[in-house]
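Every protein chain but one is kept in place in this view of the complex.
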Amino acid sequence: MNDTHHHHHHGHAHGHDHSELSEIELRVRALESILVEKGYVDPAAVDALVETYETKVGPRNGAKVVAKAWADPAFRDRLLRDATAAIASLGFSGRQGEHMVAVENTPQEHNMVVCTLCSCYPWPVLGLPPVWYKSAPYRSRAVIDPRGVLAEFGVALPAATRIRVWDSTAEVRYLVVPMRPEGTEGWSEEELAALVTRDSMIGVGLPLRPGEARP
Amino acid sequence: MNDTHHHHHHGHAHGHDHSELSEIELRVRALESILVEKGYVDPAAVDALVETYETKVGPRNGAKVVAKAWADPAFRDRLLRDATAAIASLGFSGRQGEHMVAVENTPQEHNMVVCTLCSCYPWPVLGLPPVWYKSAPYRSRAVIDPRGVLAEFGVALPAATRIRVWDSTAEVRYLVVPMRPEGTEGWSEEELAALVTRDSMIGVGLPLRPGEARP
Amino acid sequence: MNGGQDLGGMMGFGPVQPEPDEPWFHADWERRALGLTLAMGATGQWNIDMSRAARESLHPAEYLSSSYYEIWTKGLEKLVLQQGLVTTDELKAGHALTPPKPVARVLKAESVPAALAKGSPAERPAAAPARFAAGDRVMTRVMHPAGHTRLPRYARGKRGTIERVHGAHVFPDSAAAGAGERPQWLYTVRFSGAELWGADADPSLAVSIDAWESYLEPA
Partner (left out) sequence: MNGGQDLGGMMGFGPVQPEPDEPWFHADWERRALGLTLAMGATGQWNIDMSRAARESLHPAEYLSSSYYEIWTKGLEKLVLQQGLVTTDELKAGHALTPPKPVARVLKAESVPAALAKGSPAERPAAAPARFAAGDRVMTRVMHPAGHTRLPRYARGKRGTIERVHGAHVFPDSAAAGAGERPQWLYTVRFSGAELWGADADPSLAVSIDAWESYLEPA
């Protein structure tokens, strides 16, 4: 176990030392060899699955959804009423997005999404979750100390803003629709989408403002 | 961390591999060197503390208390009314036994002691706690599944017997007075004390019966 | 089960630490762990609730000291062993030593896009009308099952308000045990921070969970 002196960093693969990485690498390799040899798994299917999530699905999908909701009031209404259908109409659907709900930030209420029990996340619109989303610090604190978590992301909301945390305990997946930044009147959906960060769609960040460089 | 293949054994020093023992050995040695060099600790005092708990204090103290309670009704009454004083009258007192409560098993109710939050234990009467008492399996399950725990100690109580678990969350320490075994009429306190196991004074065991060998 | 996965409200893990670059994968084994987990899921030998139950049954110290792809890998090992698809000797050897067991499906590369697009919807026809409607006050059950459940500890025995009615969904507590889908109405239940965490809670906080009907009683 982790007895390195004063080494209290846990739960991140990149925090592990080399010998442990080798251990898990060997374990995964062994598993793949067995599963392929037994014919349960087509290694080309594994390649295709990995390639899909590494290159084809990601938060630009969600940004298009949000930008359209900002630009098109009828789409926004459909999105808030039936997010699964509205998102599918843009071509995003399927695994880990079968039952979508979109929740809209307002000056009165800020939404934030977590999965305290595992790592539920809306893959078709956001891609795979980042390490921190799946790790104990976020999962443990989002429901009890969301302002403390937001502060670690550099977000300070007005004290009067209510914070609404959605714990994804079922197969429903939540997409936060952040508030449209000021100064974007008349912008195209493409221009708007460039302001929509992944963090803003989880609720741990705010969209970029006009002129603000993507971090 | 512990990634040894299928090595799921945690929380016992003897379950750790050699390299880890060396790590903690080095750590303790470093700490002692510093504390002694700085004059905070007298190494002879450390020796004396260890010697006390290794050779002078142990569950035979508690067995004497229980045997006397069995043999002497007036002592039993004093023990149940003011255990700290009654136990001190036999010469057992001090650290981790400052506030004692004795709880008596009956055919109707069986008592069991745990410290879910750390390892609180009545040192003057039982000595240092065993590893299992301080470990997660016992601490987690004693309060929710005491019959399951008792089964692992080979104890099966009648379904009608109530089980009363004492979680030692303060500086009060609990000593279980088990039921006196049948067939011990007229026995001396010394003879009776030989039947009183440590486990029976925690509530995870029963006293030996006459003729039963000490396990 | 009250295992290492039930993290809501726990403390002591330190700050959230986003990575500056946030790569999708940190090493190739993470890619394979993802792909193998999804491909084996496609065999139909288990459902998603069994997968979660397998991960949750890791010793809590192991769960909490493992990265998520490590948890997936260890969970996948448990599942293939439980289902008799792989033996412990094979895991040790790193090679097949026994004949394969038949599985319902093997996902082929060309079927990947369709399989991902289809997903695995959890909604099912409802056998009865919903017991609760939006606005109803409910109380979550106090329950500590040894098996899988999706009612987190922090939200047990708490009063909240039904906010959304989602339809009847596969009941994980049953599906994880291999006892059938037994669909139940699913609700979003909203709680105040004070109800969950006490008087010292952030007064601006509300938290919701998605809760199956049998987790709830009228309040």
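The first chain written gets the first letter, and so on, giving A, B and C; residue counts start at 1 in each chain.
Everything that follows uses one rule, which is that a contact is a pair of C-beta atoms (placed from the backbone, for glycine too) under 8 Å apart; a residue touches a chain by one contact, two chains touch by 3 or more.
Keep in mind that what you see is a predicted model, and the values were worked out from it rather than measured.
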For subunit C, the residues touching the chain missing from this view: 1-4, 9-14, 56-65, 141-146, 153, 156-157, 195-201
Positions on subunit B where the hidden chain makes contact: 1-2, 8, 10-14, 16, 21, 24-35, 37-42, 44-50, 52-54, 93-99, 101, 116-119, 127-128, 130-132, 134-147, 149, 152-153, 159-172
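Just so we're on the same page, only the chains that are shown with their structure count from here on.
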Per Cα centroids, the chain farthest from subunit C: B
Rounded Å distance between subunit A and subunit C, as computed from the means of their C-alpha atoms: 17
Subunit B-subunit C separation of Cα centroids, rounded to whole Å: 39
Computed distance of Cα centres, subunit B from subunit A, in Å: 49
Multi-chain contact residues (two or more partners), subunit C: 61, 65-66, 70, 91
Residues within subunit A bordering two or more other chains: 1-2, 10, 16, 24, 27
